[in-house]
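Here's a structure for you.
So, chain A:
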Amino acid sequence: MTFFVLILSALLLVALATALVADLLVAAIWLALLSVLTTIAMFYLNSPLAAVFELSICAGLITVIFISTISLTRLTSNQEKKTAARTRLKKYIWLPMVMLVIGIALYLTLDINLTLPLLTPETDVRKVIWNLRQFDLLGMLIILLVGVFGVVVLFKEKFNNER
Partner candidate 1 sequence: MNGDLNQLFGLFLLFLSLLLIAGVYLITATRNLIRILIGMEIMTKAVTLLIIAAGYVTANIALAQSIVITLIIVEVVVLLVGAGIVVGVFMLTGDISVKALKNMRG
Partner candidate 2 sequence: MQNELLVVVIVFLPIFGAFFLPLIGSANEKMRNIFALLMVVTAFLASLMLLPEVMRGTVISVSFPFIPALGLFHADLLAVFMAIVSSMVGSIIILYSFEYISHYENRNEYYFMVVLFLGAMMGLVFSRNLLFLYLFWEITAIVCWRLIGFFREKKYVLMADKAFIVTVFGALMMLIGFLMIYEQAGSFDLGTIKENMKGTPISNVAVFFILFGIFSKSATLPLHTWLPDAGVAPSPVTALLHAAVLVKIGVYVFARLFVATLVLDDIWHTLVPFIAAVSALITAGAAFIETDIKRIIAYSTISQLGFILLGLSVNTELGIAGGLLYILMHGIAKGGLFLCAGIVEQKTKVKDITQLGGLITTMPITAISFLFCAFSVMGIPPFGGFFSKYMVVAGAVQGGHPIIALVFLIGAIMTILYLFRLFNLVFLGELRLDRSEGSSVMTVSVFLLAILSLAGGIFVSYPAEVARTAVVQALELVK
């Protein structure tokens, strides 16, 4: 229990850091750290397979996507860092306070006593994925295809500069 409190607090702190840090690249790295923390939490919640996916894809691939996007749009990122850093901080300084207020409010009102039904579900992840949730597998295949076309259309085709 204490461990989870610690890790969840760390998660929140890292999220705050991601929000508050001025440099976009650093923010992307903080985001990767957020993923790593999520991975740890997942490990301790008995879900190693999901954790591995989270680590490799979210902490790895997504960070790569972010870093390449940031470097592709580097020009304005630099400008923004110099000129807008201070005004930006003013806006985000409210974030911790907002979260603190809402957190307290939630803690006071949240009805934690959820009724949790007892079921005897399938416990083997592999069986669940391959036998019970084939539709999801099909869906994954389709969305990957969509992603491929997304790359083709969004990144490969020429721009048609109308304005």
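Throughout what follows, contacts are C-beta pairs under 8 Å (C-beta built on N, C-alpha and C of every residue); 3 or more make two chains touch, one makes a residue touch a chain; residues count from 1.
How were these candidates chosen? In short, all candidates are chains of the complex that A comes from, given by their letters.
Owing to the predicted nature of the structure, the values given are computational and were not obtained by experimental measurement.
S.K.: For chain A in this complex, which listed candidate touches it: 1 or 2?
M.R.: 1
S.K.: Any idea which chain A residues touch candidate 1 in the complex?
M.R.: 1, 4-5, 8-9, 11-12, 15-16, 18-19, 24, 27-28, 31, 34-35, 38, 41-42, 45-47, 49-50, 53-54, 57-58, 61-62, 65-66, 68-70, 72-73, 75-77, 80, 84, 88, 91-92, 94-95, 98-99, 102-103, 106-107, 110, 112-119, 121-125, 127-129, 132-133, 136, 139-140, 143-144, 146-147, 150-151, 153-155, 159, 161, 163
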